[in-house]
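Heads up, one of the protein chains got dropped from this complex, but the rest are sitting where they should.
Naming follows writing order (A, B and C), and every chain is counted from residue 1.
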Amino acid sequence: MTKLSVGVLGATGIVGQRLVSMLADHPWFNLQLVTASEKSVGKKYGEAVNWVIEKPLPSKYYDMVVEPTNVDKILEYGVDIVFSALPSSIAPSIEVELARKGVVVVSNASPMRMDEDIPLLNPEVNADHVELVEVQRSKRGWSGFIVKVPNCTTAILTLPLKPLMDEYGVGKVIVSTMQSLSGAGLRGVPSMLILDNIIPFIEGEEWKVENESRKILGRLINHRVKYADIGVTASCHRVMVLEGHLESVFVELHRMPSSLKEVSRVLSTFKTNKIKNLNLPSAPSKPIIVRTEKDRPQPRLDRMEGNGMSVVVGRIRADNVVNGVKFIVLGHNTIRGAAGTAVLIAELLVAKKLV
Amino acid sequence: MTKLSVGVLGATGIVGQRLVSMLADHPWFNLQLVTASEKSVGKKYGEAVNWVIEKPLPSKYYDMVVEPTNVDKILEYGVDIVFSALPSSIAPSIEVELARKGVVVVSNASPMRMDEDIPLLNPEVNADHVELVEVQRSKRGWSGFIVKVPNCTTAILTLPLKPLMDEYGVGKVIVSTMQSLSGAGLRGVPSMLILDNIIPFIEGEEWKVENESRKILGRLINHRVKYADIGVTASCHRVMVLEGHLESVFVELHRMPSSLKEVSRVLSTFKTNKIKNLNLPSAPSKPIIVRTEKDRPQPRLDRMEGNGMSVVVGRIRADNVVNGVKFIVLGHNTIRGAAGTAVLIAELLVAKKLV
Amino acid sequence: MTKLSVGVLGATGIVGQRLVSMLADHPWFNLQLVTASEKSVGKKYGEAVNWVIEKPLPSKYYDMVVEPTNVDKILEYGVDIVFSALPSSIAPSIEVELARKGVVVVSNASPMRMDEDIPLLNPEVNADHVELVEVQRSKRGWSGFIVKVPNCTTAILTLPLKPLMDEYGVGKVIVSTMQSLSGAGLRGVPSMLILDNIIPFIEGEEWKVENESRKILGRLINHRVKYADIGVTASCHRVMVLEGHLESVFVELHRMPSSLKEVSRVLSTFKTNKIKNLNLPSAPSKPIIVRTEKDRPQPRLDRMEGNGMSVVVGRIRADNVVNGVKFIVLGHNTIRGAAGTAVLIAELLVAKKLV
Partner (left out) sequence: MTKLSVGVLGATGIVGQRLVSMLADHPWFNLQLVTASEKSVGKKYGEAVNWVIEKPLPSKYYDMVVEPTNVDKILEYGVDIVFSALPSSIAPSIEVELARKGVVVVSNASPMRMDEDIPLLNPEVNADHVELVEVQRSKRGWSGFIVKVPNCTTAILTLPLKPLMDEYGVGKVIVSTMQSLSGAGLRGVPSMLILDNIIPFIEGEEWKVENESRKILGRLINHRVKYADIGVTASCHRVMVLEGHLESVFVELHRMPSSLKEVSRVLSTFKTNKIKNLNLPSAPSKPIIVRTEKDRPQPRLDRMEGNGMSVVVGRIRADNVVNGVKFIVLGHNTIRGAAGTAVLIAELLVAKKLV
C-alpha cells in the first residue's frame, strides 16, 4: 500500500513531538508537513523544537522546514490527514476551514468535542461512533471532516469503564486525578510553583471528564449519540510527575461481581469487538493491563506499557460505600491521552475507508 | 502555674522532632525526657537526631541525654505526661505498662485506637469523648491512662466533616488522598522510588480512615461511643511533597445547603463548643480556613496555617452525582495530623483536670 | 526618626516579593509604592501577585494599588529610595531617568554593574566603594544616583573570599555552582525541563561571577576601583532546589594557613570593619557561618540562617592541587543574593547620610 501523506499542526509542543515520534516509522503514514507558531516558521524542525521525549528526534525530520499554521499553506502540501495539536484558541477556525476544503482532521484540541455531529473517539470504546462522519459531512456540506480525540484524563478513564458498564452496569463514577506536568504543555507548569507542592486545579478539566465520558460511553441510536446514563464527578489535581495520569476511581455497579478476580478478568480480557479484525498498527494487544501487586500501577514504572497505549489498572477493591468497586488506573497522557489515540483514530479512518 | 513535666518517646523521628519543637516554649509543659532506639541512647539529643524541620532545634535541648525507651527508666523521670511517637510494633506493650503504673500517655501509635474504652480524640470534633478515660480506668484498673491521637489523614478529614454533619447530615464520604513523604517517617520513602512518580498505596491507611473517622464523629451514649452512621471509603496515595496531606473529598449531604457560600460559612465559622472557653494554648483560632481562590489550598503554601494546626478547605463545589458537595482539604500531617493534636489533647486533659 | 518612604519597582516577581516582605516591618523604611508590568497595573497588590514565599504577604500591603513602572508616576510618589527589581531590558533607561531626577536607586538589575562610577556593593565586603556615589554624581550631573546589588552567585561567593584574601592572599578561584530555581524568576524554569534533570547553563552568569567578583573585591584608589588581582573561573548549573545557591569553590592561597581550624576561624569571625558600628538593621550578626558536620550546608536546611543574610560555609578541606583550600558555600539567592543585600545597601546609604 502506498503510504498516505500526513501533517502535524502544532508540531513543536509536547503532543506535537509525540505525534512526530509515532509517525516516524508508521507503516501507513508518511509525515510531510510540520507547522508551528510564528517564532519557529522557516526554521528546521530540529532547531525549532525543544525535544524532550525519551526517544531521540527521528533524524529524517531534523531538516524539515517548519511551515506556518496557515490554511492555504497547509492545502498546498495536499496531505491526506492532518493531526492537530493546536491550542484551543486557534484550533476551531483552522480545523473547520481545512475540513470544509476537503482535509481529514484528527484533532486533539478541545473545542467542538461535544458537537453532536463530531465523533469523539476512543477507538476500543466507541469506534462505531465514526459513523457520525457522514452526518457531519451531509449536515455541514464539507468535503473533509473533523474527528476529535478525547481529553486525556477521559480517554484513560473510559477504557476501564467500558467493560464494567457492559458487564455490570455502571451508575455513579467518582474520580480524583493526579495528573502529570506534560498535560499542561512543555512550559505550562513553572517549577517554582510545583516543587514540594500540588496544584489542585486544572482549568476546564473536570467538566471535560464529566461530560466527554458520557458521550464516549454513549450509544449510537439513529445516527445520534445517546449519552450514557451514568453520573460522573471529578476532582483534578496536578502533581510532580513528568508523564502519566493516575486516577483514583470509585464506581457504583448495578450488578455485583461475583469476585474481584472476576472484575480483574473482565478488565484484562477487554478486547472490544469495536476494532476487532481491523489490525490497526497502533492498537495495543491489551488495552487494559491489570496489576495485582499492592502498590501498582506507578507512573514512572508503568506508563509505557503497550508503548504507552495500554492503561494499567490496579488495586481493585470492593467498595460497599459506593456499592461497587474502587480501583486506580494509570495512562500515558500524551500517548494514550493524546497523540497515540489520534494516530489510532487515523488508522481506524483508513480501515473504514473514510480516507 | 507550675509547669507539668513531660517526656517524648521516640523523639528522634519526624513526629518526635515536631513534639520537641512544639514543647520548647510551651506555657504549661516542661520537656524533661527524650527517648529513642538503641543506637541513639546515651548520645546528646542534638547529635542523635537528624533534625529536618524548618524551625531550628531548640538549643536548650541540644545537650539532653537520650534515654532508652524502657518503662523503668521512664518511670524514674516521674513525668506527668508522656507523648508517644513509638513505632506500632513496640508501642502497645510500653504504653500499657506506663498507664498501668500511673502515667498519662498521649499516643500517636495506631494500635488500640479502636478499643472501645480508649478515647480517640480530635479535640475540636470530639473533646467530650475524653469521658472514656474514666471508663478505661475503672475497667482496666490503671492509675494512669492512654489517649490516642487519630491517624493523620483522619484527623484532617474529620474537621470539615464535623460541621457538615451537624448542619446538613452526612451519608457517604468518598476520599482520595495525596499524602506527603513525612507521613512515612524520616527514612520511609527512598527517593529513587518516588522521584517522577506516585506510590499509590499506604499500608493500613485506608482502613484507618474508613473506621477511625466513624469513631471520632460518633456520639457518646451511656459512656460508649456510638459510631457515626456514615459510610467512608478511601483510596490513599503517596506523592512527592515534604509535608501536608491533600484530600479530595466527595460528601453526600442529607439536607441540601442553600448555597456554596453557606457551606463555606458553616466550615469557616466552625468553632466547636467542644473546647470553647478552655483557652487551650495550641488550639488554632480557626480550625478550618476556607480559601476561595480557584487553585488553593496548596501544600507548600498553606500547610503552616494556624501554625500547622488549621486545616484549609478549598474548591467547594456542588456535586449532583453524590448529592452533596465536593471539596479539597489540606492539613499538616505531622502537626495537625500528629504532634500538634497530641499536644492539644494533653492541654485538654489538663483543662479537664485529668492530669 | 521619621521613616523614609520607599518604593519597589517590579514588585510582583520573586525578588520584588522578597523586598516587600523585608520592608514590612523595617525600622527605617516605609513602603509607599509598588509597580509592576501592564497586566498588574491598577489591581490590588494582593491580587496581582502570585505570592510564593514562606512568610505570608503582609496584610497591610494587600490593598496597595499596583502602579505602572513609569518615571512620572514614580516621581509623583516622592519616595526617597526606589528598589529596582526590573528586568534587564527596561531597567537601565528607567533607573537612569530616576537618578537624573533626584531619586536614589538601589538596583538588582545587571546592566551598568561594571560601570566605573557605579558602586557595586556587598556591604560587609566593600561598603567603602559607596564613595563612588560622589564620582557618579559629579560626572553625570545627577541629583540622585544609582547603586547596584551584585549578581546573586557573586554576592555569596565574595563573602568568604574577602577574609581569605585579607588573611592569606588569593590567586586563582575555581567555582562550580548548583543554583536554585528562584534565580530564574517565578516562571523562569518550566518543571518539565528540570524534573529529574540539571540545566547546565545560566545565561550570562559565568561572566558576571568572573568579573563582578574582581570589582567587588577590588580596592578604591583615587576614587576608582582597582580590580582585585585574582583569576576567577566559573561554571554555572541549575538544579531542582527552590531557593539557595550552593557553590563548590577551590581557592589558591598565597600563604598557607597553619590549619583548617584556622581557616574556619578566619571565616567565622569575619566581621568586617567596613560596616562596623553602623548598626545596620539587616546586617546579620555573623555574615559567614561555618558548619563542621561532614554534609552541611544543605540548601533546604541552611538557607535561612541569619534570616537569609548569612552565607554558610562547610566542608573546608586542604587542597594541594590548587595549593590552597576547597570548600562549599551556600547563600540564599533572593535574600543575600538580591533583596536582602539591596535593603542592606539602602541602610548603608542612610547611615552614610547619602539619603
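Everything that follows uses one rule, which is that contacts are C-beta pairs under 8 Å (C-beta built on N, C-alpha and C of every residue); 3 or more make two chains touch, one makes a residue touch a chain.
Worth saying up front: this structure is predicted, and the values here are computed from it rather than measured.
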By the document's definition of touch, the residue of C:32, C:248 or C:268 touching the omitted chain is C:248
Touch with the missing chain holds, among C:140, C:187 or C:326, for C:326
Of A:195, A:253 or A:316, the residue that touches the missing chain is A:195
Of the candidates C:5, C:37, C:50 or C:197, the residue in contact with the absent chain is C:197
Where C:20, C:96, C:174 or C:253 are the choices, the one touching the absent chain is C:174
Checked against the full complex, the residue among B:95, B:124, B:196 or B:347 that touches the missing chain is B:196
Per the touch rule stated above, chain B touches the missing chain via residues 14, 50, 52, 181-182, 186-196, 240, 242
For chain A, residues touching the missing partner are 51-52, 54, 195-196, 301, 304
Interface residues of chain C toward the undisplayed chain are 172-174, 176, 178, 195-201, 231-233, 235, 237, 239-242, 246, 248, 250, 294-301, 314-315, 319-322, 326, 328
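We take it that only the chains that are shown with their structure count from here on.
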Fit chain A to chain B (C-alpha, same chain sequence): the rotation, rounded to steps of 5 degrees, is 180
Averaging C-alpha coordinates per chain, one finds the centres of chain A and chain B separated by a number of Å equal to 42
Here the gap between chain A and chain C, centre to centre from mean Cα coordinates and rounded to Å, is 48
Flagged in chain A as touching 2+ other chains are 195-196, 240, 242
